[in-house]
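Only one protein chain is missing; all other protein chains are in place.
And now, subunit A:
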Amino acid sequence: MSNEDIQKGLAEIVEEVAGVAADDVTADKSFVDDLDIDSLSMVEIAVQAEDKFGVKIPDDELANLKTVGDAVKYIAASA
């Protein structure tokens, strides 16, 4: 799966969980500062991403994924 596909899939999850328009979920955006996503929503996003991409995103890893780009890179490397 290409990074573009991962980002598109992740954007759909973010939209469903946090109500952020998928088009706004771009690589340079910070989940917390730009997209206003709180720590519990991050867990919901991680759980759905695990199902969708077949990866594991433990809570301590989650803390390191500051931007959408970080998450895409992590998923690409783990998948």
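What to note about this one:
As a working rule, contacts are C-beta pairs under 8 Å (C-beta built on N, C-alpha and C of every residue); 3 or more make two chains touch, one makes a residue touch a chain; residues count from 1.
Just so we're on the same page, contacts and distances are computed from a predicted model.
One chain of this complex is left out of the view, and of "ATP-binding protein", "RsbR protein", "Amino acid ABC transporter permease" or "Beta-ketoacyl-[acyl-carrier-protein] synthase III", the protein name its UniProt record gives is "Beta-ketoacyl-[acyl-carrier-protein] synthase III".
Of the candidate positions A:22, A:62 or A:76, contact with the unshown chain belongs to A:62. Across the entire complex, the residue among A:22, A:43 or A:76 in touch with the chain not shown is A:43.
For subunit A, the residues touching the chain absent from view are 38-40, 42-44, 46-47, 59, 62.
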